[in-house]
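Omission of a single protein chain aside, the complex is shown with its protein chains in their original locations.
A and B label the chains in the order they appear, each numbered from 1.
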Amino acid sequence: MEVDYSGDVMTLNMGPQHPSTHGVLRLELKTDGEIVADAIPHIGYLHRCFEKLAENIDYPGIIPFTDRMDYCAAMNMELGYVLAVEKLMGIQINNRVRCIRIIMAELNRIASHLIAAGTYGNDIGSFTPFLWCFRDRETILDLFEETCGARLLYNYNWIGGLMYDVKPGFEKKVIDFIDYFEPQVGNLNKLLSDNYIFVKRTAAVGILSPEVAINYGVTGPNLRGSGVKFDVRKDEPYLGYEEFDFDVPVGKGDYGPVGSCWDRYIVRIREVKESCKIIRQAVAKLTPGDVHESIPKRVKPPVGEVYMRTEAPRGELGYYIVSEGGVKPHRLKVKSPCFTVMSAFREVSRGSMIADVIAILGSFDIVLGEIDR
Amino acid sequence: MESIARLLQLIPKYSELPEFLRALIPVVVSCVVVFALLALAVLFLVWMERKVSAHIQDRLGPMYVGGWHGWAQTLADALKLLLKEDIVPASVDRTLFKMAPFIVFLGAFAAYVVLPFGATSFVADLNIGILYIVAVGSLSVIGIIMAGWASNNKYSLYGGMRAAAQIISYEIPSAMAIMTVIIPVGSLSMVDIVNAQKGGIQNWFILRNPFTFLGFIVYFIASLAEVNRTPFDIPEAESELVAGYHTEYSGMRFAFFFLAEYANMFLVAGVATTLFLGGWTQVIPGSFIAPQLLPGPIVFFLKALLIIFVQMWLRWSLPRLRVDQLMYLSWKVLLPISFVLVLGVGCLAVYW
Partner (left out) sequence: MNPQEIAALLTEKFGSQILESKLDAMNPWSAVEPSAILAICQFIHSDERLKMDHLELLGGVDYKDRIEVVYVVYSMKFRHRYTLKCRLTRETPKVQTVESVWAVANWHEREAFDMFGIVFDGHSDLRRILCPDDWEGYPLRKDYKFPKTYRDMPV
């Protein structure tokens, strides 16, 4: 549909306080009736200059700050940082630490994707999936709480090891949860994913073609939603992910063009199932060991720089650390997946309707803590 | 109203009052009674909505206030709303802003005048009853636009405009669906319509013929849209427009919008009951449940509650439509169907 935007446009200021901007994001919408001629995102309301802070704290002290970037997936945030420092220092970890890290990272990925799916349902106007998802997420948080005492910001992955070993019986609880949870995904699909109205609202909206997605540096489920089969866990394995058997789901355009909001959404739902598979294998691989074995007495990496990327739930999370040989990093730069996907927002949402803007924003699944850092 | 007038006769020296007072008092009293019942019904409906939504969402909902399953929760909430500070934002159009909630409520409340709760329990039996409901029901649109405009807020304005477009569009299929009942009955009076369905479930219009059955479906969908319930709640779409036309309202004025919303919900359920589900008449033909045990108003309430339950069920299961999809549904799906239904019912009436 060709629309002439030269006429009167009204500026609608959406956010920073708005129910569905997922935090303190401000969107400046130029609207012509219900149609959005331009949507300009303004970020930075949650900026606390994490990178500057990190230059003034020693390496282990930074871990709690990484938690606070993507607070929905804190385990994955600290995992990326810890792996980067370990790579810089050349620390080898034992199998137990590796498997527990994988279990925790995948559990947190499930929790994060549940938030994504639930809030997306809420954005589209369906409130029930939100609470269904939070009900299941609760069990994961209980598992985390039992292990490290915190429910949201864990500080659990330490450089060279873990804060605590898991409690006895943890493996059984994880497997019990997976057994319970896998059928729930089907229920969620029945309630939301395959709902006719939901499909109509999302399946032809916010098309992000693979070329545009790569050009905008979009990563993670958003990129896979556009049909690009790329997952850091598969293509540049860390933590020994190559030993695990799992698929990388991509958007196939079941109900419309590839790269729509629905594709991005369903990739997350399918990824949750793959995470369940990984967790089952990781629990089977869990061997006894000491999780504090290779924690260094003093974290003082040699001079050098490292770029380490991991697959966080929201995409490729990269840590670029420059060390000058001190106990504090000289520079710590975070490549935030939400930051890059947000830069593509203007391109994708131009010419859609107000309701679609919300649908697109929700399908990107951003966390402002990570964008603003 | 007649029954209330008869009751008033029992007051000593009532007949010595001047003529105009004797005409006026029953009207006022019956309005107060309807209003009180309505407020009670709304309190119950809000509680029910919370309970239904809670159980759909795998939680319990209010459990503490009042003891038994939080029955007094809405009472406490209503009290809180009434006690809140009356905030009128600085840049609003004060007159319109203050008037809007009452006009919205008036539209909902006035329609109850002709709704027959039982064989004798109604305020007035107008011979154009259903027409009156359709007319008065549209009054709330004016209030909603007033609220949206007067709030001086872009989200409110969007909400108001969406509401106007939506309610006016859905009036047409809903009125057409009502026609499918009016044609066989041959009267616009609500009481006549109910009387035409007497004698048990097989005489209800929903089961009379396929046209009226589809008419019920069309009316139900259109009425959902008219009362802004999900999946048609775009005027107050929380995730898009914050709260739509009542973004700027708080306290008692907000309570009036809230009251109107639930009053409207009950109204459309009541109209659907009257038109298609036989109103106050008994479900099972014959007389093995004595009317004294299950009086007409209770039957009416139970039927209306059934419809309201379905409304709530839909609200907590379905996502929201987009504006253009909403308009598509009204003008390109429901309207042609309802025209065909009216034609079909007309043919039946002429050739059967």
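As a working rule, a contact is a pair of C-beta atoms (placed from the backbone, for glycine too) under 8 Å apart; a residue touches a chain by one contact, two chains touch by 3 or more.
Since the model is a prediction, treat every value here as computed from it, not as a measurement.
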Chains shown that the absent chain touches, full complex: A
Omitted-chain contact residue, chosen from A:Gly149, A:Gly169, A:Gly304 or A:Gly325: A:Gly304
Per the touch definition above, residue among A:Glu34, A:Asp123 or A:Glu316 touching the missing chain: A:Glu316
Interface with the unshown chain - residue positions in chain A: 43-44, 47, 49, 51-52, 55, 87-88, 212, 214-217, 228, 230, 235-236, 304-307, 309, 316, 318, 320, 322, 330-331, 333, 335, 339-340, 342-344, 347, 372-373
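One rule holds in what follows: only the chains that are shown with their structure count from here on.
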Contact footprint of chain A on chain B as seen in their complex: 53, 56-59, 154-155, 158, 230-231, 233-234, 237-242, 316-325
Residue ranges of chain A in contact with chain B within the complex: 10, 12-13, 18-20, 34, 121-128, 131-132, 135, 191-192, 195, 197-198, 200-201, 353-356, 358
